[in-house]
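Attaching a single structure in structure tokens format; questions to follow.
Every protein chain but one is kept in place in this view of the complex.
The block that comes next holds chain A.
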Amino acid sequence: MEESGSVDSVESLCSSTTTRSDRSSGPRVSDTELRSKGKATERIYKDPSKGELPLLPEELVQDSAKDVTYICPFLGPVRGSLTVTNYRLFFRSTDREPVFQLDLPLGVLSRVEKIGAATSRGDVSYGLVCKDMRNLRFVHKEPEDSLKKSVFEVLMKFAFPVSNNMSLFAFEYKQVFPENGWKVYDPLAEYKRQGLPNESWRISKVNDHYELCDSYPAALFVPVTITDEELRRVSSFRAKGRIPVLSWIHPESQAAVVRASQTMVGQNGRRCKEDEKLLQAIMDANAQSHKLFIFDARPSVNAAANKMKGGGFESEDAYQNAELVFLDIHNIHVMRESLRKLKEVVYPNIEDSHWLSNIESTHWLEHIKLILAGALRIADKVESGKTSVVVHCSDGWDRTPQLTSLALIMLDSHYRTIRGFQILLEKEWLSFGHRFQQRVGHGDKNHTDADRSPIFLQFIDCVWQMTRQFPAAFEFNEYFLITILDHLYSCLFGTFLCNSEQQRLKEEVPKHTVSLWSFVNSQLEEFVNPLYVHYPSHVLFPTVGIRHLQLWVTYYIRWNPRMRPQEPVHQRYKELLAKRAELQKRVEELQREAANRTATSSSERPGSPTRSITPVQTFV
């Protein structure tokens, strides 16, 4: 019984975050969604008059209000009731058929504010700004009893638990899944898959207790010729102690992808001979090439400006045989601004006649192009040039993981599988300290914080662009990517909490929360791309021309009911696969039957079958 109970919640969980809520009836949604949503609604709303809320384990209703009006930008005002729990906001219409509902985790809220003063009728208006590209607006009567809190005040409390000294819902959520997602990534197993350690690369225990670098993982791979002592010296020369360490090694050429942060050259041009030695050792570890490429993700102007603040980049004088390339990717503030503009352009209304120039003015796709182009150059150097590369930006936790993980997806087909992609995220993003807490601002009401930036979203967008260009090369589908993004904000799972591996250990995140991968891997079929073909040695070189980049409509504009997605190709392919399996089974049956018949009754006339077989209905 427990088993089925958990499945139940899996479905409702699914529906809670990824359904297109701004749609009164949900026709022709993608099949995966249909299944999850359809079932969930059916089960939960057996009695629609009651409108019961599907609660997750440990989820508690905090407050609810009747007679709230949701000002839907697509449908107009919708009247209904609003419920706030410690996990979600749930709105259900009472004035229309089919029932309209909104169901979103409080984690997606970045800001809740009262708009204007109460009107003469006692109505107050609240605006909710969400991290997932939408804004919601509600109007409701201020309670006459001034002692009673408005439902929105309750909402503010639970939407920003961190600011209110409460814990995130992920720490309360106790769902048991058949698989434990925290076990997906085992660093040593992953490096072993790459053939490490080997004669050139060793594992160093220097960061076992995060003393060398608190934002790096415990397990670090470095050239065998460099001692731990030398690594400590290097760490003082690299920003935040983020020394050059191995990220990936080419199985044939031994060309390595190494990541780091900027060098602390400063205005005086400081040098560090251990750092120079380390880079030389990285170059020497690859016998195929006597060169090393250093990719600095920043525009050269910004890299130079960093010298004023003690940072900088490797000079080609100090680093023999190294070539420095700037990739011209802008910083987190530019990206945040770009996304803000994008939201203005796509939500709620799209201006048809100026759509293209509006999109251009956001620069969003140009940033995507630059990131993909950077990753492409890295992958090209490693694959075609058989040369090792070092990638860094300023701190090595934003642009660097974007570039390394995209390059790795291009180079290594393992990372294009569902589990491989999870490992990639765990490794390049989580263990190497992309500051998720700061960039996303989980449960933090300070929405103007300058640390917020859609770096991870940009990376997922780049992956999506690649899945569009190579529809058969990825094991996962679009729904998988959207699910990851939805749970980036939901605070339901522990996966994207905290800023580093050290913090996650300190907070005992794996012990007290559920991993997103537990949820995903317990219903994998939802996330499988039926077109997937596994070509083990294929390297993907995407086209980065803006002509081939598209705005991810099914993510950024998914709240607009007119932009309904259609996935006929996948659906058709699934149908065909089923058809083939059916036919194969049939052929086998017949063969068996035929064999039996010849064995038993040889006297029967061979031309006429004993029973007529109805031809299989086909859509072909």
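Everything that follows uses one rule, which is that a contact is a pair of C-beta atoms (placed from the backbone, for glycine too) under 8 Å apart; a residue touches a chain by one contact, two chains touch by 3 or more; residues count from 1.
As a convention for this text, contacts and distances are computed from a predicted model.
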"ATP synthase subunit a", "60S ribosomal protein L14-2", "Myotubularin-related protein 12" or "FERM domain-containing protein" - which is the UniProt name of the missing chain: "Myotubularin-related protein 12"
Listed residues A:73, A:348 or A:385, member touching the removed chain: A:385
Touching the absent chain when the full complex is considered, from A:119, A:267, A:543 or A:596: A:543
Residues of chain A in contact with the chain not shown: 24-25, 27-28, 293, 299, 301-302, 305-306, 309, 323, 325, 327-328, 330-334, 337, 350-360, 363, 365-367, 369-370, 373, 376-377, 379-381, 384-385, 393-395, 398, 448-451, 469-473, 531, 533, 535, 538, 540-548, 551, 553, 557, 560-564, 566, 568-569, 572-573, 576-577, 579-580, 583-584, 586-587, 590, 594, 607-609, 612-613, 615-620
